[in-house]
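The other protein chains are all here in position, but one chain of the complex has been omitted.
Chain lettering (A, B and C) follows the sequence in which the chains are written, and residue indices restart at 1 in each chain.
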Amino acid sequence: MWIPLWPASSAISGNVINALFTAELVVCVLILALVFGLIWVFCIRYRHSTTVDRGHPSQRSWVFEIGWTSATLVAFLVLFVWGANAYVWLYEPPRADLELYVVGKQWMWEIEHPGGQREINALHVPNGKIVRLVMASQDVIHSFFIPAFRMKHDVVPGQLETMWFQPTQTGTYRLECTEFCGTEHAHMTGEVIVMTPAAYAEWLSNQGADKTLAAQGEQLFRNYGCSGCHGVNSTVHAPSLVGLYGSLVHLNDGTTVRADERYIRDSILLPRSQVVAGFAPVMPSFSGQISEADTLKILAYIQSLNPSGNAP
Amino acid sequence: MSYIIGWFVLLLLLGLSTLSAFLSLGSVAPLLQFAIAVTQAGLVFVLFMRLRDAQALPRIFAGIGFFWLALLFVMTAIDYATRSGMPQP
Amino acid sequence: MTSFADTAALPKNYLNERWSVRSWLLTTDHKRIALLYFASITMFFFIGGFAATLIRLHLVVPSGGLLQPDTYNRMFTMHGVVMVWFFLIPSIPATLGNFLVPLMIGARDLAFPRINLASWYVFNVSGAMVLLALFMGGIDSGWTFYTPLSTTYTNGYVTLALLAVFINGFSTLMTALNFVVTVHKMRAPGMSWFRLPLFIWALYATSIVMLLATPVLAMTVLLVALERMAGVGIFDPALGGDPLLFQHMFWFYSHPAVYIMILPAMGVISEVIPCFARKPVFGYAGMTYALMAIAVIGFLVWGHHMFTAGISVFSAVVFSLMSFLVAVPSAIKVFNWTATLHKGRISFQAPMLYALGFIGLFTVGGLTGLIVATAALDIHLQDTYFVIAHFHYVMVGGAVSAFFAGLHYWWPKITGRLYHEIWAQIAAGLMFLGFNLTFFPQFILGYLGMPRRYYTYAPEWQVWNVLSSAGASILAVAYLMPLFYLSWSLFRAERAAPNPWRATGLEWQTTSPPAEDNFSRTPTVTEGPYEYNSSTGGCVAQNGALYE
Partner (left out) sequence: MRILRPATQFATIAQQGEVAHLGIWVFLATEIMFFGALIFTYVTYRHLHPVDFAAAAAHTELWCGTVNAVLLLTSSLTMVLGIDACTAGRRRIAVRWLAATILLGLGFLGVKSYEYVADYHEQVVPALNFIFRHGEHPPAELFWVFYFIATLLHAVHMTIGLGLVLYMTYRVCRGDFTRFYRAPLEVVGLYWSFVDTVWIFLFPMLYLNGRS
């Protein structure tokens, strides 16, 4: 019988984690061997019935203590720096080749491709491309986990989360929810299918999507009445959304924020928490009136309004 | 006698704090009001709760709660102050 | 230290002074309250253990044959809630601590005996509430009560459980308050801070952590309960609330809670090892500093539970650094215990076996703690079985092993009877074996990517799950054994001398069991706590039967 011991790594992030994990494992085993070895040796050599020399136990305990304190401190700091570096690299997304939208809800994952293709509990991605996920939750906290990529991020309701990966091998991998989310938490699983770019393109065209995500978003932008104020021809004094995504926004409390997905989403749902400088806080709140999936579509539309056409 | 003076100062500070709310101080107002509250609380602790004549131990335990509370505030503020979801250009 | 030993005819002691039920239920004697607490937490240990047994049985097959999904979720929630708040937190402090703090510092009782009794009643009220929630249908939010699942989406009796946790906090606070004031104000003449046994230092540090962390948990669960009861959204994103704020507040308590569990365990081990190695503890001062350092730095690391939750990258790095720093004093303690064995005269009675097991398991738990404290690795390991295995190595392999070490070590003092040595050694060995078989496979499962709280799993993971469940059945038997041989010893075993281990420490200088007011006259302390000498014989004996 085949007994799994070490999971395959099929993404760049997986290789980074594997290297770091192996290194820490080695350090741990060395320390364990030291402690266990000493305990064994002492327990055998100094068991009560032996008559070995027990005279002059060391009085200068602080010399040893300072020694092993500084040794462990240095070893730990090295591991910390390595781990922190990797963490920053793993969690600060680079410029993406492909952006997908993920909505978690009890108990399934809904994934939207920019072309309007939609899938449930499955994620098709092209091999070798940097994929960035923009994730939202409709209800409780979920966590999007692909063990083969060693990548995971919680999806917290009320804020957008992002995560990225770059697959290195075609194949089918497990997709799991790792934050307990209710009765069928264990069934909130799916598959990540890494395909060659050509196969991915073919798969996309066979999904029969008629409208891109941005086009669907534009429709919603009108339906929810956003265009009444933020539209090009509007007479209401509202900030223009053209070129907004990725730009720096000055707020009326004097601070500056970058208009990322999270900012745009917050501004739709709770517009008064971050008011653009020079504008009155007159926009109504859409909190509780718009689903996460619709928010993401409108977001896709607002992103598509960038003249340059992509994120900074 | 020092109690009466202390009480008078406390009321004075209260008035000052209330007054500050009606001035257009912007984001300074909450800080000022918080500073006044800290001063008032310090007065109450030192004077009315007699930390002035207390031994070291009660003083330490009076401070320890505020110190640990500061840990909660600071460590969480580190998170809220530096959150962002976007690749930096 | 002088010894006033003779106890030929059984004199009046705290057990036989009075016999009525009333004299137990209204007692203000710290020793009797300790026994009352023993009874309560033993019950909760087996309730929590029963839930764990069901979980492991269920996971023998990948499809999960035994329980309905809902029942499974209720079982692991109950296992967590009961084991954390109703067993581990009070385990050592409320039982061994209650019994020993006054004895070890030479006092007649704790500073506030009635508050101590009230603590036990409050504990039982909260325990009854949790059991009520269990019998009415259970809770399925996980012991972490993450919002908005706990506030809006689950159907279980979450409010009742939250209020139980809230009330339970008062019992913790009352015990901690008592210990802090007692250690500060009621030490016997000559018992300076650096003559205190390390067990007292550990309980002092624990009490400080309890006092400062528990109120935050109380407020947090109160807010969640209010949100659930009144439907007002405190952590509800629709009102602008932030579920991550709940996590910050929850872990501000619940990470230090881990130190509430492990610091007293470290204290017990620091008593047992010198006694059975016949040597002063290595680096006493360093051990006290390490305890206090863990207590303080332990408050700055809670964010490592949230590395993947969406906290800022910068704060995750800060929390990761703090988590590495808190591992340093723990490492110091492990090295110092090991060094204590050097040139000792070591004998291997049950308490020592448990203590050696503790060092081994705690070291594994601590080192894997480094792995999950590494922010990058935690991305992969968070919420998998790796984390489960890690914290069970610390809490069960560490805290529970130490609890049994202390229980056996002080059993003659508490009951006045000797336990059966061979049975105890067998149980200690079985516990060690069963524990490793249960939890080591979970490290592998975790790295393979098996998430926690799944009632069904991928078929290729079955081998490790079956091994784990097999280990759990051994562990269950091993945990039941002390119930029998210790109960038996209460009635049939040989009576214990005042100091069967020839240990130092004030608690061994009074009779076994101690008199109601502990000491016939207040002792005066003239030397440090661990004046053992390994070169001049004096091996450990049990009731005079010297091991030579």
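Criterion: contacts are C-beta pairs under 8 Å (C-beta built on N, C-alpha and C of every residue); 3 or more make two chains touch, one makes a residue touch a chain.
In this text the structure is predicted, and so the values were computed from the model without any measurement.
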{"item": "Touching partners, among the displayed chains, of the absent chain", "value": "A, B, C"}
{"item": "Contact partner of the left-out chain, one of C:Ala34, C:Ala51, C:Ile92 or C:Ala111", "value": "C:Ala111"}
{"item": "Residue among C:Leu59, C:Met104, C:Ile200 or C:Met249 that touches the chain left out of view", "value": "C:Met249"}
{"item": "Listed residues C:Leu15, C:Val60, C:Ala238 or C:Ala515, member touching the removed chain", "value": "C:Ala238"}
{"item": "Absent-chain interface as seen on chain C, which is shown", "value": "102, 107-113, 173, 177, 180-181, 184-186, 211-216, 218-220, 223, 226, 230-234, 238-242, 245, 249, 517, 522"}
{"item": "Contact footprint on chain A, counting only the chain that is left out", "value": "253, 270-273, 275, 281-282, 284-285, 287-288"}
{"item": "Interface with the undisplayed chain - residues on chain B", "value": "3-4, 6-7, 10-11, 14, 17-18, 20-25, 29-30, 33-34, 36-37, 40-41, 44-45, 47-50, 54-55, 57-58, 61-62, 64-66, 68-69, 72-73, 76, 80"}
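We adopt the following convention: only the chains that are shown with their structure count from here on.
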{"item": "Residues of chain C engaged with two or more neighbouring chains", "value": "244, 310, 313"}
{"item": "Two or more partner chains touched - positions in chain B", "value": "84"}
{"item": "Chain A to chain C touching residues, read off their complex", "value": "1-7, 16-17, 20-21, 24-25, 27-28, 31-32, 35-36, 38-39, 42-43, 46-49, 53-55, 57-58, 61-62, 64-65, 68-69, 72-73, 76-77, 79-80, 82-88, 90-92, 106, 139-141, 143, 145, 147-148, 150-154, 156-159, 161, 174, 176-187, 270, 273, 287-288"}
{"item": "Touch list for chain C against partner chain B, complex", "value": "184, 208, 212, 216, 244-245, 248-249, 252, 299-300, 302-303, 310-315, 318-319"}
{"item": "Partner chain C, residues of chain B touching it in the complex", "value": "57, 64-65, 68, 71-72, 75-76, 78-84"}
